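Dropping a structure here in structure tokens format, bear with me for questions.
One chain of protein is taken out of this complex; the other chains stay put.
Let's look at chain A:
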């Protein structure tokens, strides 16, 4: 076996163990449970209250009519805060967490190489993004179906879709929202290479996500908006109209790719030149 094959196999083994570690970690499991609690809280609150005034997050008013809207409400509530919070924790922990535990140098002793280690760490964070989004949607669909009548879903454009189409749209929503978090994960990865204190990287990532969303609502900075990684986070409306539009999906993919490229290479520059002492 050539040396590069060995390295590749080592990388794959590393990826497998990294994903296991991410999902075995108690803290991450607790965060996923907390995310699952978002739709459950919303559904129970709506079920217990009879107050149906029109104010509140999008889709809230439709829940009592149709349980399938719980997932959509939960997703719109989670996107600005809960998802970036959990993703920030996982992404900020990637390198700094290992450094803090003193395990980073042992990882670097293995011949996989620093670039491969960085890629594996990023893939672990990306897998968490996907799981976090999926759990919100799946828990939402389940609790909605349990507590409320299930009917064909009315889209934003007033057209009605059946169960199969609803499932397709839910999968697209999961893909869209987890993709939206990839840029933030790349920023977290880079910040994580800068420090050996994981809490610092986590906090900085979460603060950046809040800052980006605040900048996004200031009309004076309209020129900056298309460049902010959070700009398309609430673009899920495009997937909830008929005919379905992929404009946001495309722009968002391009933007997130840009952030991954910029912060991924920055993370590589930093990590590959860093003296690892712990």
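One rule holds for everything that comes next: contacts are C-beta pairs under 8 Å (C-beta built on N, C-alpha and C of every residue); 3 or more make two chains touch, one makes a residue touch a chain; residues count from 1.
Basically, contacts and distances are computed from a predicted model.
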Problem set entry | Hidden subunit of the complex - UniProt protein name among "Cbb3-type cytochrome oxidase assembly protein CcoS", "Transporter", "Outer membrane lipoprotein-sorting protein" or "HAD family hydrolase" | "Outer membrane lipoprotein-sorting protein"
Exercise. Taking the entire complex into account, which one of A:10, A:58 or A:253 touches the absent chain?
Worked result: A:58
Seminar exercise, completed: Omitted-chain footprint on chain A covers residues 53-59, 61-62, 65-66, 76, 151-152, 154, 156-160, 219, 234, 236-238, 240-241, 243, 245, 247, 258, 261-262, 265-266, 268-269, 272-273
